[in-house]
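Contents: one structure, followed by commentary.
Our next item is chain A:
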Amino acid sequence: MDLLIDQFFNTAIMAQAWPILWRGLQMTLLLCLTAVPLGLLGGLLVALAGRVRALRWTVVALVDLLRAVPPLVLLLFLYAGLPFAGIHLPPFLAALLALGLNASSFYGEIWRAGIDSVGHGQWEAARSTGLGHRQTLTAVILPQAARAVLPDLVSNTIEVVKLTSLASVVALPELLYSADMARSVTYNASPLMLAAGLYLALLWPLVRLLARFEHRSAGSR
Partner candidate 1 sequence: MSSSAARPILEVRKLTKRFGTVEVLKGIDMVVAEREMVFLIGPSGSGKSTLLRCCNRLEEPTSGHVIVDGVDLMAPGTDINAMRRRIGMVFQQFNLYPHLTALGNVSLALRKVLKQSRAQADATARAALEQVGLAARAGAYPADLSGGQQQRVAIARALALEPTVMLFDEPTSALDPELVGSVLSAMRDMRAAGMTMVVVSHELRFAREAADRVVFLDHGQIVEEGPPSQVLGTPTSERARAFIADLLH
Partner candidate 2 sequence: MGGWERFVDTFFKPALIERYWPAILDGMWVTIQIAAAVVVTGLALGLLLAVIRAYRIRPLTWAIILCVDVLRALPPLVLILLAYFGLPNIGILLSAFTVLWLVLSAVLAAFTEEIVWAGITSIRKGQWDAARSTGFGFTGALIFVVLPQAIRLAIPPLTNRTIAITKNTALGSVIGVAEILNRATTAQSVEGNATPLAMAAIAYCLLFVPVVIAGRWIETRFGWRRA
C-alpha cells in the first residue's frame, strides 16, 4: 500500500513536476481551443459539401478514409512523413492539422444528421418569408440542427480533447508529454497521475453533462 502511494500518489514529486505540467496544461488548452473550432467549422463544410450532388461521393470517400485511419497514423504521417516531401510542419501545426482533419470527419457526420433532422417545412417557411439560402441556413436551420445534435457534438468534443494527448508522440510539450517527461526523469508514475487528474478536471464536467443528456432523452421517450 505504501509502495502504491509512493509510486502513484507521491505529493513531493507531484509538487516538483507541477510547473512543467502547468505549462503543458496551457499548451493542451491552446490546442483544444484551436482544434475544436477548426473541427466544428471543417465538419460544417463537410456536411454542406455533402449536400452538393457533384461533391457527394468525394466527400463520403474522404470522410470514410479519415475515419478509417487512426489519428496517430495521420499525425505521424503529417509530422514525420511530409518532411521527406519538403514540407516541414512544426509539432503544433501538425497536431492541429491532424486533429482538425480527424475531427472534421466526425463533426461532419454529426452536422449532416442535425441538418437532416430539421424538416423540409422549415426551409420552405424561411424561403417564403424572403430569406436567402445562406440566411435560411445560418438563421433557421443550423440553430435547430445544433440543438438536435448537441449531445453528439459534446461527445465528439470530449474525444477531440482526449486526442490532443497524441501530440505528445510528436514531442509537442502538452500535458501528457510534460507528465511523461517528468515520469521518465523521476522514475515515478505520480506525474502521470497528476496529469490524469487534470484531464479529469477538464473533462469530467462534460462527461457528466453528457450522461445528463442521455438520461433526459431516455426519459422523454
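In this section, a residue touches a chain if its C-beta (ideal position, glycine included) is under 8 Å from a C-beta of that chain, and two chains touch if they have at least 3 such contacts; residues count from 1.
Here is how the candidates were picked: all candidates are chains of the complex that A comes from, given by their letters.
Note that the structure is a prediction, hence the values are computed from the model and not measured.
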item	value
Complex member touching chain A, one of 1 or 2	2
Of chain A, residues touching candidate 2 in the complex	3-4, 7-8, 64-65, 67-74, 76-77, 80-82, 84-85, 158-159, 162-166, 168-169, 176, 179-180, 183-184, 187-189, 192-193, 195-196, 199-200, 202-204, 206-208, 211, 214-215, 217-219, 221
